[in-house]
Each structure stands twice: as structure tokens, then as C-alpha cells.
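Dropping the structure in here first, questions after.
Complex shown without one protein chain; remaining protein chains in place.
Going in written order, the chains are labelled A, B and C, and every chain counts its residues from 1.
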Amino acid sequence: MHTIESGNTAAALGVKLARAQVIAAYPITPQTPLTEKLSEFIESGQMKAAYIPVESEHSALAVCIAASTAGARAFTATSANGLLYMHEQLHWAAGARLPIVMCVVNRGVGAPWTVWNDQQDSISQRDTGWIQIYINDHQEIIDTTIKAFRIAEEVNIPVMVCYDGYILSHTYMPFDVPDQKSVDRFLPPYKPENCLDPNAPTNLNSVTLPDVRTNIRGELAHGYMELRYLLQEDLRKSIDVITTIEQDYKKIFNRGEGACLEEYRCEDASFIAVGMGSLAFHLRVAADALRKEGIKVGVVGIRLYRPFPDEAVSFALSKADGVIVFEKAISYGYMGPLCSDITSALYKDANPPFVHNYILGIGGRTIKTDALIDAIRNSCSRPEGSDTADSLRWIGLKI
Amino acid sequence: MGTRECNQITSAGEPGPGDGGKTGSWRVLRPVIDPSICIPARKNIAACFICWLYCPDCTITRTIPPTIDYEYCKGCGICAEECPTKAITMVEESGFISEENK
Amino acid sequence: MDVKTTILNLPEEEFVNPGTRACSGCGLGIAYRIALKALGKNTILVVPPSCLTVLQGLYPIASTKLACINVTFASTAAAASGILAALDVLGKKDITVVGFAGDGGTSDIGLQALSGAAERGENFIYICYDNEGYMNTGVQRSGTTPEGAFTTNTPIFGKTQPQKNVPAIMAAHNIQYVATCSSAYPLDLYDKIKKAKELQGTKYIHIHTPCPPGWGFDPKDTVRVGKLAVETGIFDLYEIECGGFRLTGASAKLIEKRKLRPASEYFRAQSRFKIMSDGLIKKIQEQIDARWEAHFEAED
Partner (left out) sequence: MEKDIINISWHGRGGQGAITAAKIVATASFQTGYTGVVMVPTFGTERRGAPVMTSLKISKEKIYDLSPIENPDIAVVLDYLLLDEINIVEGLKQGGILVVNTPKPSDSYTYNGIRVATADITAIADESGLAYGMVNSGIIGAFAKASSLIDIDVLANAIREEFKDRKPEENARAALVTYERTIINYGD
């Protein structure tokens, strides 16, 4: 069934279809309409779940951590400073290997206050051990929210579904709402790995020593470092799992894109523009315009940011002469974080493409198609300066 | 053998004694019950059990007579202090060690 | 509440294994052991970092025989809410959910989450064991450290502010049940937790747990010091049920006697109060007397 709704409603419908059982959230713009919608679904009886109106984002994730441990499918959503307030809990959720799904409705972070979009909030949380997926449009919001639960539960790692605040969250677009029966076929009920059960009591997430230790049966149990190794190992393995799940979804719903990235007109492209989120789609408009000028431009939209699909990225980009990375976040004191990852993924190539890096759309600064076209047009040769960080440019800056 | 065989992806501790080791070794003084003064021992009835009630370490039994698990008793002395008939005395542990070493 | 349980009918089953890492003579050790007897097997414990985290055992060994989840410092009450929500949607009934936190995790970093959960009326028992400081990190001041007490971050003058009254804060949330108890009075403690277990809604239990290394007394005196706190009128045993305040157990007996032991006896039993001036002791004695005068009058 097609509907025209906001991105936040698309996410809420996805969570409803995924039959999330415990939802905890704290209001923050531009996420709020998503969890408002869920509370409406629950209070009106359309959705069977518990909604906990907590007193902070820190507590929102605490509720999800505990509920997920106790065997319920848990969901939360937040933005910007709310996500940062969860920071400690983000590490905890991943460390405890809990398949929580969270929508991050991307917004710039204070100070100073901004309510508008960039991706500094979730990008700055990339090293918390969560899977991060960036979304292009409403169809992907609803589909990915459903897929995220299956991914999380198969690999026991929490998933952030990140979509641009306002640009996607408050914009209305048509999208297809999958039917419940098919979603149920795709997503089996949640079976927790470690369950809090009074009949089989365990002490979960207790202090773990620097070295290994023998358990009560005389077997060798992990030290803290083994548990961290397993998280890293499982995150790397999850790239294949995510790819398989993407294919499964495509089989049932007959749509879906690349699990790791999406290529647009890249087959013969001399220059490839790279972006994440709604920007990846916007770049397609610029690529089309430049192709009319005779410049062979393609676009790669990175969907999976953590784990970083370095092999797929390298494969997609290394055939081009130049790569132009557009980002709505910055690793202060260096360059755009995505660009940093991309240059490292390309490093193994014998003759890697040159890389340009642009920062844009920070704090909701409007991104104009013409500006994207100009930036790509001006990036068709090796950048000046000793390295990419030196040649970093900002689009639309009026300083 | 590595730790993979334990099949856990997070810390899930299972109940068992002696997480802190044989904590009896922490003791400097050993509580010793005199059955001729201890109420349940002397009268051979279920009574008193103040020592059991207050033991912070679950090392005193609620039995007639009460017994002390010296493997884990940390020797805090609460039982001796609270015993209403002063049936428990705290005795230098070193004496027992030299005794056991003989 | 009259003490209904006696030593002879206190359940014999233990839910704590011997050989924990708790200090010798730990007041929490007594309180925890007795509290778990009252809670029974069908319980899920939620524990933030504290001495209890260490007492409960280091992976892969658990000292406690009950299901427990360790959570971040500030999130005990929120995590308990999450467990309740999950049990509810999964249709698992008759499991008691208990937050078990120290005074730092309750009166300081965890107060926001606790207040939120209490305001939502979450159906759980929150137990704060109060050893009046950050003992697990080496005796720093907390919101419940009493005025005049030496701590490692009030090393010269002692704490110069009075303690925070957390049970009163919780009572202001109009929750179902607020009670105070002490590890020195295990049967009173047992009865209050037992009662809390039967009530629906948010229940808050504050346990005074003397700490030999943190307070500076011999481990054998844990019970003696706990009793002194009550007999001097410094720590009152009471319960507030549906807004009604009532002294209980040993504190109720003080009403009959109409006489408190001098507070100086309690202060002089602990080295943390060594730096306390006679003037401060006098001031605190006057505060205690005024509070108890009100208790006596209420009784009349």
C-alpha cells in the first residue's frame, strides 16, 4: 500500500511492522514526531507494546538495554544532543551485545544550539560498536527499520538507522508500506542470547578481568579483551550477514539496493561523487547535469558506515580517476571522517584515484544543486596541497 | 584451549562460591564457639542463632550447634561481639596455622 | 509495623555464596543477605557500580544466586523500568524487580532516573544501601555523607554540609511505600522488604549500612555502630505508607523510653568523626533533640 507521509512516520510504521515490544524515548527535535506516532499506535491499540516516557535519553537507552536483556524487542530514537547524552549507554548496549534498534534523526550538535540537519551527531558515535546505516529516502527508512531488527538480532549488535533531520524526517514523500504478513515472514520473533531468567540466574555484564578466568565448570572464560575482540570480529562478519539479509528482503518485497553502498551511473564514470544520506540522492541530480556537459560523473552513496565496507568501497571507487567526497560532518582538526575512511580504503590500490573532500550543509545550510555541480566540476584534477586535509573545502561558506 | 569454547558473547557470571577465593585466609582472629555456653548447643534446641543472623558472609549455619565455615569466614568478629552469652571467642589465627603445620 | 519475623522463622535458604570480595564485617553483606531472603528466588536485581558490584562477583563467577543485570551508574531505576516493561509485554508475571544501589548511585548520579521512575509509578522496589559515601572508589563524600565526616575528598575539614534526606525526597513523589532500615536490625529490614514486595507501585527502602574501613571502626563493631545510630536518634527507622509516617522497631521503642543516647557516643565510635569539633557535635545534638521532640509530641 502506498502512502504519502513524513520520514518520521515512515520510521514509526517500520517499527510497528517489526513488532517492537518496548519503546522508550525522550522528546527532541526533529525526532519527536516519530515517537509521538508510536505512542499513538500503542495507545490506540494498533500496536502491542510498552511505551515508557522516560525522563532523559540516557534513561531511554537504559530502558531498551534492560528490556532487550529481559527478552523484549526494544526501540528508541533520538537526535543530536540526545544521542550524545546516550553516549555511555551506546557503548554499553554494544558491549552487552544487545540487538536494540535506534533511529537517529540527524541534527547538528550544540554549542551553539541548532535544530537543523547535519550528521555530526551520529558520525561522532561511530566508534561505539553499533552498526550504522545511512538512509536516502522514505522507502529506505521504512524498509531499513524493519531490516535493522533482523540484522541486529542475527549478529547481536545494535543498529542505528540514521536519516537526515527535516530533509527526510519532516518531508512528505510517497512510499510503499509492506504488509504485516510478509514482514512477519521476513522477521521472526526475537530470541535473546542471554536472558534474565530467575530460573537460570546469571550476573550479566559484571566486572570482567584483564585476563581470562576459569568458570564454575572449569572451562576457560573470556577476559575483557576477548569480549572486545569478539565484538570487532562479529562486526566485520556482519557485512556478509547484512548483504544476505538485504537479498532476503529483496526476494520478499522486490526492492532494495546495495547493502553496503549504492552506485549510480558509475560504470564508465571518470569521477565519482560520494555522499551519505539524502545527500547521496541529491548528488545524482548533479551527476546527470554534468553528464549533459560531457563530464562522466557517477555517484556512490555509502549506506553502511560501520562496519565500514572497505572492500566494496575500494572496488567501486578505484576504477575512477577522481573521487569527490561530500560530508555533513567533520573530524575536527583533520578532515571529513568519511573521506578519511575512504582514503584509507583506497590506500592499498597501486594507483589510487585522487580524492577531494568537501564539507557542506552544516547546521542545516541549504545545499543547492548548482553548488554541487560546481564543486564536482572544479574537482576533476588532483587537488593542490600536500594532503587531503590541507585541501579540504567548505561549500556555501560566507566567511 | 582458548576461551571460544565457553560460548559467551558477553559477561554472564554463574553462581558459585569463592569468587574472592578462599576468604578464610583473610582472617587474623578465628571465632571459636564454646558449646557449653552457646544456647542452642547447651540446650540442644533451635534458639538464639544471633551469630547466624548477623554473619555478613553466610559462613555460620543455623544448626544445633551452629558451625562456622572456616574456609570462607573472614574473621570479622561480629558473631563474637553480638553473641548474647559470649560463647564465641576470637582466637589468634597464627596458633591454628602453627598447629596445622605440625 | 511490628516485627513479625523472628530469627526462628527467618528463611534458612541463602541466596549469597560465601567467599565474596566484600570487606570483613561489611554492613552491606548483612543487609544484602537478609534482603535477598525477603525477596526470594523469583527476583531480578538491577545493580549499578558500587560495592555491591564487587560483592556480587567478577565474571565468570557470581556470588549471588539470583538473576542480576549490571547497569551504568546513573540508570538503575530506568533499567528497572525496562525490565518491568519487557516482563509485562512478554506476559511474565510474579517476578519482583529490584534496583539495588548505593548512596552515591541513588542520592547523586542516579537521582534523576529514580525520580522519573517514581513519578511514572513503576512497579519495583528500589533499595538504597547507605554507607554514606563513595566507599568502592575509596571513601569520597556523597550526598548522604553526614556533616563533620572525614572523607578522602574532604580531608581536612570534613564534610561541611548536612546530608541529603533521600527518603523524604522519595516520599515527596507520593509513592506507595517509603521505609528506612538498618543492617543492625535485620528482622525489621526483612519485614519491610517483604511488605514492599506485596505492594503495587514504586517502593523505596533506605538501608543504613555501616562500613568498617570507610567509617573507621573495627569490623566486629558493624552491628554495634548501626545500633548506636538508631539509639542516639541519628538514624530513624520508619515507614511512610500512603503518606502516613510511623516510627518502627528500635526507633519506636525510643518513644516509649523517651530517652536517646548522646550523639557523641556514635561519633566517638568512628574515626571519620575524629576531626569533629565539640561545637559541631553540640549543634547536631540540638538538631536531633528538636527532631525527636517533634516525634514525642506527635506521639502525645
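Simple rule for what comes next: a residue touches a chain if its C-beta (ideal position, glycine included) is under 8 Å from a C-beta of that chain, and two chains touch if they have at least 3 such contacts.
This structure is a prediction, so every number in the text was calculated from the model and none was measured.
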Visible chains that the absent chain touches, using the contact criterion stated earlier:
A
Contact partner of the left-out chain, one of A:Q46, A:T244, A:S344 or A:T369:
A:T369
Per the touch definition above, residue among A:Y51, A:Y166 or A:Y249 touching the missing chain:
A:Y166
Residues in chain A touching the chain absent from view:
2, 4, 29, 115-117, 166-168, 170-174, 278, 281-282, 284-285, 288-289, 364, 366-369
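Assume only the chains that are shown with their structure count from here on.
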CA centroid of chain A to CA centroid of chain B, Å
54
Counting only Cα atoms for the centres, state how far chain B is from chain C in Å.
25
Can you list every residue of chain A that touches 2 or more other chains, as numbers and ranges?
201-206, 208, 215-216, 221-222
Indicate the residues of chain C shared as contacts by at least two other chains.
56-65
Residue ranges of chain B in contact with chain C within the complex
6, 8, 11-23, 26, 46-50, 52-59, 62, 69, 71-72, 74-78, 80-82, 90
Residue positions on chain A within touch of chain C in the complex are 21-22, 24, 48-50, 52-56, 58-60, 62-72, 74, 88-89, 92, 196-198, 200-209, 213-216, 221-222
Which bits of chain A are touching chain B when the two form their complex?
95-97, 156, 193-194, 201-206, 208, 212, 215-216, 219-223, 226-227, 230, 234
